[in-house]
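Note that this complex is displayed minus one protein chain, with the remaining chains in position.
Chain nomenclature is as follows: A, B and C, assigned in order of appearance, with residue numbering initiated at 1 for each chain independently.
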Amino acid sequence: MGMIGGGPGAFIGAVHRIAANMDGEIELIAGAFSSDAEKSKKAGEELRLDPKRVYASYKEMIRRESELPVNERIDFVSIVTPNHLHFEPAKLALENGFHVVLDKPMTFDLEQAKKLHEIAKKSQLFFCLTHTYTGYPMVKEARCQVMSGQFGSIRKIYVEYPQGWLSSFLEGSDQKQAAWRTDPSRSGIAGAMGDIGTHAFNLAEYVSGLQVSKLCADINIVVENRKLDDDGAVLLKFNNGSSGVLFATQIAAGEENNVKIRVYGETGGIEWKQEDANTLLVKWLDKPTEIWRAGTGYLSSFASHNTRTPAGHPEGYLEAFANHYRNFALCVQATMNGEQPKPEWLDFPGMEDGVRGMAFIENVIKSGQSKDKWVDLKI
Amino acid sequence: MGMIGGGPGAFIGAVHRIAANMDGEIELIAGAFSSDAEKSKKAGEELRLDPKRVYASYKEMIRRESELPVNERIDFVSIVTPNHLHFEPAKLALENGFHVVLDKPMTFDLEQAKKLHEIAKKSQLFFCLTHTYTGYPMVKEARCQVMSGQFGSIRKIYVEYPQGWLSSFLEGSDQKQAAWRTDPSRSGIAGAMGDIGTHAFNLAEYVSGLQVSKLCADINIVVENRKLDDDGAVLLKFNNGSSGVLFATQIAAGEENNVKIRVYGETGGIEWKQEDANTLLVKWLDKPTEIWRAGTGYLSSFASHNTRTPAGHPEGYLEAFANHYRNFALCVQATMNGEQPKPEWLDFPGMEDGVRGMAFIENVIKSGQSKDKWVDLKI
Amino acid sequence: MGMIGGGPGAFIGAVHRIAANMDGEIELIAGAFSSDAEKSKKAGEELRLDPKRVYASYKEMIRRESELPVNERIDFVSIVTPNHLHFEPAKLALENGFHVVLDKPMTFDLEQAKKLHEIAKKSQLFFCLTHTYTGYPMVKEARCQVMSGQFGSIRKIYVEYPQGWLSSFLEGSDQKQAAWRTDPSRSGIAGAMGDIGTHAFNLAEYVSGLQVSKLCADINIVVENRKLDDDGAVLLKFNNGSSGVLFATQIAAGEENNVKIRVYGETGGIEWKQEDANTLLVKWLDKPTEIWRAGTGYLSSFASHNTRTPAGHPEGYLEAFANHYRNFALCVQATMNGEQPKPEWLDFPGMEDGVRGMAFIENVIKSGQSKDKWVDLKI
Partner (left out) sequence: MGMIGGGPGAFIGAVHRIAANMDGEIELIAGAFSSDAEKSKKAGEELRLDPKRVYASYKEMIRRESELPVNERIDFVSIVTPNHLHFEPAKLALENGFHVVLDKPMTFDLEQAKKLHEIAKKSQLFFCLTHTYTGYPMVKEARCQVMSGQFGSIRKIYVEYPQGWLSSFLEGSDQKQAAWRTDPSRSGIAGAMGDIGTHAFNLAEYVSGLQVSKLCADINIVVENRKLDDDGAVLLKFNNGSSGVLFATQIAAGEENNVKIRVYGETGGIEWKQEDANTLLVKWLDKPTEIWRAGTGYLSSFASHNTRTPAGHPEGYLEAFANHYRNFALCVQATMNGEQPKPEWLDFPGMEDGVRGMAFIENVIKSGQSKDKWVDLKI
């Protein structure tokens, strides 16, 4: 694996490295960690990489790695830069035959996302968009149960993502994470909706197996002088006629990262929240709620495949992240060995999720500005 | 106390009786329990009332009780009939000098509510609308803390009320509770929004001390052949410029009666849910969340006044209900004794809450039918 | 009902009155509220009793009430005095034909308990010992499930009762509750073990249907200058060969009244805690844990009979207490009507529980002083 971005001070770069590293299947051997050649070099040293494989730019990395013999070169790149620096490196990597792992949201805007999709389709390479939350085993279990039809047709979906860390004007101080996320030139047209709203959106579509067809959004900039939305709530209509509510906020003072989803069908439903990630509540109209737990013997193959420890040994965010990397790597490896990836391995977020996420961003911001109630989710 | 409605098979009538009875301050001595004279008589017998005080109709009760000497007659009436039978008996009672306890929502429509408000204002009698959830001590504590300004100005309010009991077409079978609640001729223009949405609305305004100024609603009839909404979600704007989300549903299969509110200000906020009613979570931007508990020594006078037991001896729904009755009775009694009721006693829902609740119903249904995004909450 | 004790400042007296009053089946009509005639009179006034039925002593009450015509006199007495004042009034009441409700623990010592048991047996009157926690519907559900054999034979029982309110030398200040509970002349040989240890003991035997046969106790006085134990932990052996742990403490600073029981059989078990009283966790070796909830349609008749509200409308401590009163009253009433009480009504703690509780107290204190490991629970 070669990494693009993720130099000193980056939060998500470190997370990607731990996740990739966890299962011993993936090795970081190259990197262009910063657009500043010196910083990239320094990061490479700290990561104890071979200095020859630490590059001054992603372009150099892709060019030089392409020139190496196939069995020496990196198999894929992992791109962990801010949103405005997603499209170009991903495009270049795909065009040069490298599989791609990309942090979400997919691109700076929907236009780019659709172009990248085209490129990826032609390339037949693997592409993973790291929507962490669908990597949790109990989220996969939730999807399996919902898709099995055991709850009848789905009627209502609530998904929420409250954070509080942007309750003050943090970008006014020297806070790198806050700075780029609230800057339209790096983040795109959306703040909270792009940063965490897309996670909520992806989670809702993944677990329900449905697609949002219309939305009606209240999008707010709550903290004075902020340039992008830090709060929003969205009424949803899904393609089976059901409805839902999505909210995502970064000004809920006192909240950490409290992702939660509830899906209800005719006879029951599910509830999952990240704070208690190893638990899935399964609810029934006329029976006791059941507490399904990660690591037990009664789970679906999709859940079981994505746990490393027995029940009662909690796994968390890094393991969920690592599941995407592991499944992606298993697919890459299988293909390199001329084998067919298993369905459980193929279950990581990809191009379709990415394009839909970008469409969500564009349409939710548009709806926020509209006086009409419903806006179609157009791609 | 004299009761109007609440005969055999009534859920809320029995709740009112237990609540009124709990603290030994109020005695049920008269009743017109059904529009069927025979049923009323039978209910009176079961309740071991003096047969002379069991009446064939509420009109008879109010007339005859009025004729009794002041120290013998009932001091107030408690009206627990379906919505279409709220206005007339309440009006008659007020006009004849009886204080009134009335089950929510206040009336059949907003027009009636405003009229009743006028009548009540002239009468100078006490009026209590039993929005149960604001009777919980930790809800009162939440209001005190929010109103104290300790969280700075309020920025976001989430209130939710999921139930699942109307997931099937229950009104098609012989279920009395489902029947009238889904019948426009008895319930009014709203189903779930009137039955439980008004509770959520009242809770949001009570705890925040704010008023909803605009709303944008998605109102649904999910179960086939149902005549009134059984599900809805509403984007809210408050009169301080902040925003919120309210949802109430009766088709969330597997949910019981899961009322929950979260309010966030600049530096922190609160979370309360009825399932864990004796707990109030107090959240802070940079400090640990605190678990405030009913019955402890550190609570506000408004919370303390409304508990009967020390910490760790949970009180519940009936006690919350009883708090409204007790406070109402303390006010009636104080006035009868020529004394000034304490602020803690006056803290029960009244006419203003009732009129606002009816305005919510009318406007939320209107918004649900509108293509425009925002509807002003007009009274 | 006539009450003995429970004058001003009494905690448990007020609880008994609310509990008795709750369902409208029982009326407080007489009382000897204090050994001080003046205080008793004043309490009667506050409770708005007929002054003729307010007595200067329990002896007077029992004598004078006995002289009233049967249909005028009280049917039973409720005794809510400190432990050293349980035996004499209970004895007198039973000997004069009054049914008895008595606060726990049953008597000052085991000797008295056995005598009272003899008297009660002869009298054929009803006797209720208010071990509150077995009044909770989900505790009754737990017992039903355990007794059904669905978990196989019972292997392990954990019961705990941590409180923190006696963490300081409260009896040194003017705290009435602390004063008598830590005073050997009023409380007996045990402090915490008598006050709350007996509750835990009773709960364990009730839910499991087993009896403690041996115990090994570590009994401590933690707070300096205290005269009775404020902390203890006990290893238990049950009469089916299984084992358990009981602990009760009043010096766990920060704990409220956190009663909890866990019972495990060969294939599963149950967990209940008072903080979440409307929930019963049912655990299985190879299946998801189930969340059984009060007020639902799938419960046993013993649980259903003891709820007043539908699921999601939490009932609490006062309702659990009221269940004992209601069941006791239903039995008294049935017998007065020449009818057979239902099994659900007869399910309240009685003489056997009381005697076993006193035996627990005597043996647990004895074990605490012994150098031998195991002490037989002798009665």
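Here are some notes:
The definition used in the following text is that contacts are C-beta pairs under 8 Å (C-beta built on N, C-alpha and C of every residue); 3 or more make two chains touch, one makes a residue touch a chain.
These numbers were taken from a predicted model, which means no experiment stands behind them.
The absent chain, not drawn in this view, touches the displayed chains A, B, C throughout the complex.
The residue touching the chain not shown here, chosen from C:S35, C:N220 or C:S304, is C:N220.
Only one of the listed residues, C:L210, C:L228 or C:A252, touches the absent chain: C:A252. Checked against the hidden chain, the listed residues C:R17, C:R262, C:H305 or C:H324 yield one contact partner: C:R262.
Touching residues on subunit C toward the chain that is not drawn are 151, 155-156, 158, 160, 162, 164, 167-168, 216, 218, 220, 222, 231, 233, 235, 237, 243-245, 247, 249, 251-255, 262, 264-269, 283-285, 289, 370-374. In the full complex, subunit B contacts the hidden chain through residues 282, 286-293, 296-298. Not every partner is drawn; the one left out touches subunit A at residues 11, 14-15, 17-18, 21-24, 28, 47, 163, 165, 255-258, 274-278, 293, 295-296, 308-319.
In this text, only the chains that are shown with their structure count from here on.
Centroids built from CA atoms put subunit C at 35 Å from subunit B.
The distance from the centre of subunit A to the centre of subunit C, each centre being the mean of the chain's C-alpha atoms, comes to 55 Å. Looking at subunit C, one finds that residues 293, 296 touch two or more other chains.
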